[in-house]
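Below is one structure. I have some questions about it.
Apart from one protein chain that is not included, each protein chain of the complex appears where it belongs.
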Amino acid sequence: MTFTRFFLRRMMMVIPLLVGIVFGTFMLIRVGGLDPVGLLAGPTATAEEFDIIRAELGLDQPLWAQFGIYIGNVLQGDLGESWLSTRPVLDDMLDRVPVTLELLLWGVGIGAIIGIPIGLKAAFKPDGTFDHVSRFFSLFGFSIPTYWLGLMMLFVFFYLLRWAPPGIGRIGLMVSQPPEVTGTYLMDSLIAGDWTAFRSALSHLILPVTCIAVIAAAPIIKHTRAIAIEVISSDAVRYAKASGLPTLTVRRMVLRNAATPVLTFVGTELTGLVGTTSLIEYVFAWGGLGQYGLNAIINGDFTAVQGYVLFLALFSIFVFLIIDFVVFLIEPRAELQ
Amino acid sequence: MNLLQVRDLETHFISRDIDNRVRIAHALNGITFDVEEGEILGIVGETGAGKSLTAQSVVGLLRPPARIVGGQVRFEGRDLLTMSEDDLNAIRGNDIAMVVQNPRTSLDPLSRIGDQLIRIRRAHSESSEAEARSRAVEMMTAVGIPDPELRLSAWPHELSGGMAQRVLIAMALMNEPKLLIADEPTTGLDVTVQAQILELLRDLVTRMNMGAIIITHDLGVVANFCDRMAVMFAGGIVETGTVGDVFENPAHPYTSNLVDATPERLKIGRKAVFGGAPPDLYNLPDGCHHRDRCRFAREECSTPPPLREVGLKHVARCHFAGELPETAQ
Partner (left out) sequence: MPSETTSMALREVTAEPEFSLWQRIIGLTRRSPTAAVGLGIILFFGMLALMAQYLMPHEPELVYAERVLHPPSSEHLFGTDGNGMDIFSRVIYGARFGFGIAIPAVVLALVIGIPVGLWTGYRGGMVDEALMRFFDGLRVFPSIILALAVVAATGQSLINVVIVLGVLDSPVFARVVRSEVLALRSSVFVESAIAAGNPTWRILFIHLLPNAIQGAMAQTAVRAAWAVRISATLAFLGIGIQAPTPEWGAMIRQGAEFMISGQWWVALFPGVALILLVLGLNMFGDGMQEILNPRSRAEK
């Protein structure tokens, strides 16, 4: 199967999902007992003012017509206006994407770099001491509340040791921000060659990234181990062993065969950990998309909530598509699936 | 000369249930047989008798909870079960080659066929890439794979079951093994290919003085291609002897049933046809394991039957081996 056909088929599968997601986010604020009109109009509004706002929002139309309008708007990139920031939700979010991606990618990346070798090592000697320790660590990572871990880190590394900056923002208050290129201070300061800014940005990154990495590593360890054990006990690997192939060859075969499922899992982690990242942003006042979304949820800014949820769903689909393509490229069996 | 001697081999599935009680499935209970150079031993028996497990125990293919709990497997006089991993790896895939029952899942899904053939050749001999490649083509031609050159670059998932079967046989022959163990090597192949492959095996055995074990539930294969046969039932070998002796004078009631009841195509069905289900491996009956299904069962049968010699190298595990009434039907 050619790449184009593969691509087209994937796209065909994504479209109904997209429609479903848009419908889901559309319904999100309509099923609830909330009255966006009341929120917008305020307590002192008159009945006419209510009607005007209702008409402005299209709420005087039947539900399906509202959905039509909503889809039309979404397709034009109009996700409505946030009443907290009084700016278009899409603009608000696009500004914040790189800021969040910076945390998420570093966190999951480091989590994977730590977690995958641990999971593999545990799988090669199941029930050894290392396996038990790593299993406990992984269970612990599953159980620790993200935000609490962030708070504890702040207490230890900022309050007690003074190694880390206070958990507010992404760069020191006294440090001038580097000119914007990528939207992340770390990259931008590198590009600008501004070492003070770079150091400050880096020091602000360390704690939140560590938190995310710890929480990302737990499921990565667990799944890598399970995948590798599955591969090791597969017919193919046992047959290779029984054919007297050198241990190194067999081990390489195990790694190759585990690579695709592990990679796929790390990819899904990327989407699953958006929630964790949001909480970490909230604790560290990071000011990215995650914090924006949580604030919208907390403050009942429903246009923004809607946009945020839609955005996350699109992000997930995007990541899943990328995983599919990578798998297609590295895996000879992909066309079977 | 004796190539392989298996003595009192016992393989059990040992696990624990939810209440932490140990449960043991007595899957192989004292398997004893020999394979000589230049002969083919056929192992027959119904599904679940333990044929594959015997082969897997010999080459170390078991996976938990299966475990060898007793006995010896001597290859050219050395016990494979107590040998170091390195010594073992020098032998298996090289002197002992195995064709497993599930060829499609046993090939490395992420390596091309050719690479796998070459890999196994080079793991055991000092041959160059090119040399190994030409040997691979040769072997693939020998097992009747069309367009061998082209197939070298095929992926395992592109092969049909029968083709994968043949690739596995080619792989087993890459290093000119002294002993070849083939677990149902011709199931899934059509009759002509089947005959072709068995002829090839037969020819290799004669020409290179190789020893071979063919596991099958096709008595026709045994009758036409094997020198000696072993009949398995419920994890034990109930009768061994030359093919001629066993077919003409079956000494064990199970064998005689088998030989009588397996007509033209000589295939043992998937279901146990003779008198119901096989015994529960977790609770084997005392004495003869065949008791519940045996037409001749008597009081003596509640004690374990001995191996009785009924002819030259023709033995059966039955109290009344060789004394069974001929006419009993």
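Note that the chains are named A and B in the order they appear, and that numbering of residues resets to 1 at the start of each chain.
Basically, a contact is a pair of C-beta atoms (placed from the backbone, for glycine too) under 8 Å apart; a residue touches a chain by one contact, two chains touch by 3 or more.
Everything numeric in this text was worked out from a predicted model, so none of it was measured.
Within the entire complex, contacts from the absent chain reach the displayed chains A, B. Of the candidate positions A:M11, A:A65, A:M152 or A:V181, contact with the hidden chain is made by A:M152.
Note on the undisplayed chain: of the listed residues A:P88, A:G169, A:P246 or A:G272, the one touching it is A:G272. Panel shows chain A; residues 16-17, 20-21, 24, 28-29, 31-34, 127, 135, 139-140, 142-148, 151-152, 154-155, 158-159, 166-167, 233, 268, 271-276, 278-279, 282-283, 293-294, 297-298, 300, 302, 305, 308-309, 312-313, 316-317, 320 of it touch the chain omitted from the view.
Mapped onto chain B, the interface with the missing chain covers residues 14-22, 64-65, 67.
Basically, only the chains that are shown with their structure count from here on.
Listed in rising order, the residues of chain B touching chain A in the complex are 59-61, 63, 88-94, 97-98, 100, 102, 105-111, 119-120, 123-124, 155, 157, 171. Across the complex, chain B is touched by residues 233-236, 238-246, 249, 253, 256-257, 331-333, 336 of chain A.
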